[in-house]
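After the structure tokens below, expect a handful of questions from me.
With one protein chain held back, the other chains of the complex are shown just where they sit.
When the chains are written out, they are named A, B, C and D in that same order, and each has its own residue count from 1.
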Amino acid sequence: MTLLHVDQLTVRRASGAGAPLVDGVSFTVEAGEVVGVVGESGSGKTLTGLALLGLLPDGLVADGSIRFDGRELLTQSKREWERTRGTEIAMVLQDPSSSLHPMLKLGEQLTDHMRQHLGLTKPAAEARAIELMERVHLREPKRLLGQYPHQLSGGMKQRVSIAIALACDPKLLIADEPTTALDANIRTGIIALLNELRRESGMGIIFVTHDLAMLSTIADRLNVFRTGEIVESGDSDRVFRSPQHPYTRVLLDAVPKVPWPLPEEVLS
Amino acid sequence: QDSGGASTEKSGTLVIDQAFTAQSIDPATIFQVTDAITGSGIYQTLFTYIDNVAEPEPLLAESITGNDAATEFTVTLREDATFANGNPVTAADVVFSLNRLKHLAASPAYRMEGITVTEVDERTVQITTENPAPYIEHTLTAPPLAIVDDEAVRAAGGTDAEDAADTDTAGQFFTQPGNGAGSGPYALESYDTNAQIVLVKNEDYWGEAPAYDRIVIRNVNNAQQQKANLEGGDSQIALDIPGRIAEGMESDALQVQSSSSPEVLYLALSQKEGAATADPDVVEAIKTGIDYEALRTLVGAGAKEATGIIPSMMIGALPEGEGPKSDPDAAKKLLADAGKTGTEISLDYANDYTRLAGIDYNILAQGLQTQLEAIGLTVTLNPTPTSTSLQRYVDGETEMALWSWPPDTADASDELVFAPGGLIGERVHWPADAAPETAELAEAARVATGDDREAAFTEWNASMNEEAPFAFLLEPSFFLVASNSVEHVSHDPLAAINLSQID
Amino acid sequence: MTRTDVISMIAAPERSRRRVPAWLRTPSVIAAGAVLLAWLAVILIPALTPFDPLATVGPALAPPDATALLGTDALGRDNFSRTLAAARTSIPNGLMIVAAAALIGTAIGLIAGFFGGWIDEILMRVADLVFAFPGIILAMAIAAALGPSVQNAVIAAAISWWPAYARAVRSIVLALRESEFVLSNRLSGVGPLRSIIVDLLPAVSGSVLVLAMLDIGSAILFLAGLSFLGLGAVPPTPEWGSMISGAVQYFDQWWLAVAPGLAIVTVVLAFNIIGDAIRDNIEPRLNENGSGS
Amino acid sequence: MTDRSPLAEPPTEPLIEVADAVVSYRVKGKGRFVAVHGVDLEVHPGEIVGIVGESGCGKSSLARALVGINKLSGGSIRFKGEPVTPLPIRRRPARLVPLQMVFQDPYASLNPRRRITQQLEEVWNSAARARGERRTAEERLADITDVLERVGLDPALRTRYPHALSGGQRQRIAIAKALLAKPNVIVADEPISALDASSQKHVGDLLRRLVDDLQIGMVIISHDLAVVATIADRTAVMRAGVFVEQGPTERVWTAPEHPYTRELLGAVPALVGREG
Partner (left out) sequence: MLRRLGTSLVTLFGITLVSFGLGVLVPLRPETANLSQQALSNPEAVAAFRAKFGLDLPIWEQYLRYLGGLFQGDLGISQQTGQPIATDLAKYAPATLELVLWATVLSVLIGVSLGIVAAYARNRWPDHLARVVSLIGVSLPTYWLALIGSTFFFRQLGWLPGSGRLDAASTPPPRVTGFMTIDTLLAGDVTAWTSAVAHLILPATILALSNLGMVLRFTRSAVLDGLNTDAVKAARVKGLPGRRVLIRYAVRSASSPIITVTALSFGFLLAATVYVEQIFAWGGLGQYAYRSATNLDVTAITGISVVIAVIFLAVNFIADLLASAFDPRIRLQ
């Protein structure tokens, strides 16, 4: 089932100055599907994600069409947007260390939207928060509830952000470079978790990253962004095996290629 | 909202608005007007002025007799006067108070210079002066010469010994409520040199019961504010309202009184070598070049011609119309002929001085500047706070300076400081030998007694107009606006008010 | 949070969508423009005043009429001319205060921030001291002691104002001193002085300028305040603060208090608006430069 | 990067000798935090030494100590046989100028308010002065043009401000700056991790080429084992302030000795292995 259908999405400055920052992008996300988004810095990946949440920065406007679950989002009222965010479409922001409020306890930041959207009581919301933290491999989740972001490492903060995004069981998760600050082991764990979620609850995932190698392990489909446009899109295996667009080839070329195979004991 | 309309009803509290100059309420150190006013309610002197009459009347004294040379006096005290603490006022108190004043060597101590006081008996004191002092009763009216209870003050660390300046520790005692050391109709409740001073009725006053339960003297230095307070019924007496404003205030609820001033406003022209004003032509040009009448208009209501250094209220004053004449054209010509047109002169004045009848020195100085520039002098103004300005003046560093002289008593002898070689004369570098005749006349006036005094002072005064490097500008009028509920109030001859006389 | 943060907060970036040509947005061009305009106004004033501000032109305390647009004062001088002419005292001296404070403050901030250690410690203690020393009292004491004059008031104001600049500059320098472009230059043997002039000074100039432009208004107010207390401009020089203080005794002649008051408000408002506009326009640009666009 | 022989022992004197270096920081209220716990390292001409390790293991601390930005709390670092002294407030000693550093952040390593030329000239002037050479504008221009060509930049970019350049271009300018000091050793702290994928490769290749052409020594720091593996001759694996393993890159990659190295290798995604 097509969860999200983006058609000719364009983001430009409200003043009209300059070229569009996102220029007529179209793609779809099916339920349970992971769509990888790659592309050079500044190519519009994050803006596209924000547009899907109706949260473009001041001074930027979107047009085109975003159909989610059969309804048009771009024409939604403010109220409706607030109900969509977090419950239907959730996002993990690019920079985990700044997206947590430094002066609020993690407990509050993990639960306030649950209480808002799901109508949970405080204890219930906290119980759920603890469960979520366990799923993202955070140790001692109970203690973390009472802590502040600065007491956590970058990787821990990134995992808390992921837990927050997953809290209200969104149907679509936009993950903007969610694993950059993570150690290899934890990264593997998070990837596993996302795989599990999409299989079990049919969550669609838009996965934005620079890490092509990692995408190759999880993405079903791939959208390659360049200067606000999608230059290539298709089945991930196909793109990796036979890239069509020259830019995609440049990207793939840039992946370091070590002349030696990895040792056996590591691969197993 | 706490201020009703103008009330004509007499309330238990009298509120007086004044621009404060308060410093100290220890009588032996009083020299500021605010303190003099406060002191007039709490302490009493041997003699006093009643209303605006420059004639001393006995207060704690009953009578005074003196020798012909006016150097020895015998004062007899009243029998019934007591201090607020119940002690009777005796000769010992008088001797203690006056000697303490002398030996404390504070600001007003000079009044006791050359004066010795001794006790004759419990009710009699002997006063001896080095120089003839025919004006001694005037001197005895001065606030610092108030009589305090020697027992109480000694108990508080006071002393009248020669080394009092170092050993007396009673200063703080006088600021304490209920110290009881005064014999006046009121006693101190609180003393704040910044905001307000409060007096309460002395329940055990020896004389006629005081008119008010409390008197509050507030520091309100803006005339407009004083006016509004009066009109709003917030205060009953305002002391520093310029005539210009005061004159229009007379109404059903308010009374306006004016009184002549004991002070003459003058320009001091330094004779110091190198000063532009040391040139006789320039002095002459300034003295004739000033348009005195225009200055009086500028200052506003009630300002009178200054006929000389002696104000009209004192003996020796010249009659109206005999003061310096102004002739700007002649002055201009004089300068031009002498080739002194364009001479640069700086004019010092105190720009925070609000006391003199509400005159704005800034305005006055600018008026003078304009007039003098019209005759061809270039005047730069140098306004500074009083402290700075006074120091320059005292040190003889000013070129041209705008000042007035507050006499200590309403007697012309207080003006002799202007004589060549006198205290003020020295400030403008005008020694006795610069004008020997005038100096002699001054000496003659100083020692004259009896009926000769008036003539001697008049002659000196006229000679000053001719010779002195001073331009006597004007004699301001003091205005006092009071609520009609205040039945009797007036300036004393020194332009303060006497709290114990208000009804 | 320290006061430094506060100052950098005041000068915090505030994005504006107004489009001004890039060359117009260089700090120096804007500042030069604003200051030039102010000077121009000051130079033009004598041509605009209908009367000599020092001359008696009519009866004293006359209400406004066709000749004396804002009435006359106690000496019969034209209030309108005086009010206008007062700008010639207030504006240049306001600029002077800010310029002096900014120069001293920037120099001290650069030195303290770059050299650190005990130099920094001493300079910042002095700055703290001046900061904690009530400026108005310092100014009153200086003016009372040296005698009131506009110059002394300017000196007093500059003395009590530089720490704001020193702190702001120092905090920027502290951050930049360890920044990679400074370090890499120093690794190549660029000397400390050169480093300050070439790398640090330009980096702080924007913030200093913004602070300074926002300060001009306050400087004019401060100066007028001292004159109001009788510790600034000397008569007969027309000056707004002393005109207001003179008017205190003439409240029935409302024009005497209202005219200079409105004049101050207008001029200070103008400088504040300019300052605001500069902040809005400079800061985002600095930001873009700092982080790439 | 094909013409290097991984087995060839550098026959020369080491340019950099690190013996038992310790770097520590004063931490408010907690005494000192030791970031580098005593490491040994040598760098020879024509050699790239890669240092890998997870975030916070002390790589940058070591790199900054190598050039004297950080003070050592123990051990020694020698450059061409003489000790590396901490960067003073005054001018850096001339003998240390050929010891250069390239920083991670291409945005931060250039002064945003000066044109590229001005910045390059600044460095050239100081370095020439350090070498005690006469400075002429022609030489300077020649050197700058040469260096820009070397890093593969159009000399026309010289007149731009940094914000008008891409990240990769900026990093090349930063490298050019280091080269203008005529360095013997360049320490590069994560020189490519802030770049986008296509620039990463180019800058990596550039560094290798410079080392080969100029026969300088280089230390490259990265958290990415694969990046290091493609350009470094020797690799040191760092963990919690110490080297757990150090050796020729191929050996480290194909026969890791330390479990931690193996762990790192295990996290290298499969795509890297797929030869394209």
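The working rule: contacts are C-beta pairs under 8 Å (C-beta built on N, C-alpha and C of every residue); 3 or more make two chains touch, one makes a residue touch a chain.
The structure presented is a predicted model; accordingly, all values stated were derived computationally and were not measured.
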item	value
Omitted chain - touching chains that are shown	A, B, C
Candidate in contact with the missing chain, chosen from A:3, A:51, A:73 or A:91	A:91
Which residue of C:140, C:219 or C:278 touches the chain not shown here	C:140
Option from B:92, B:390 or B:434 whose C-beta touches the chain left out	B:390
Residues of chain C (touch criterion as defined above) contacting the omitted chain	1, 3, 5-6, 9-10, 12, 14, 125-126, 128-129, 132-138, 140-142, 144-146, 217-218, 221, 224-225, 228-230, 241, 244-245, 247-248, 251, 257, 261, 264-265, 268-269, 272-273, 276
Residues of chain B (touch criterion as defined above) contacting the omitted chain	1-3, 11, 13, 15, 22-24, 26, 29, 31, 104-111, 113, 165-166, 171-172, 175, 190, 192-196, 214, 216, 218-222, 224-225, 228-229, 232, 234-235, 352, 385-388, 390-391, 394, 405, 408, 423, 426
In chain A, positions touching the absent partner	53, 55, 58, 78, 82-87, 90-91, 93, 95, 98-104, 112-113, 116-117, 148, 150, 161, 164-165, 168
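As a working rule, only the chains that are shown with their structure count from here on.
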item	value
Chain at the geometric heart of the assembly (C-alpha centres)	C
Taking each chain's C-alpha mean as its centre, the one farthest from chain D	B
Chain pair with the higher count of C-beta pairs in contact (B-C, A-D)	A-D
Residues of chain B engaged with two or more neighbouring chains	none
List of chain C residues in touch with chain D within their complex	114-116, 179-192, 194, 198-199, 202-203, 288-293
Residue ranges of chain D in contact with chain C within the complex	67, 69, 87, 89-92, 94, 97, 99-103, 105, 107-114, 119, 122-123, 126-127, 129-130, 161-163, 167, 174, 177-178, 180-181
Chain D partner contacts - residues on chain A that touch it in the complex	40-41, 154, 181, 183-185, 187-188, 210-214, 216-217, 240, 250-263, 265-267
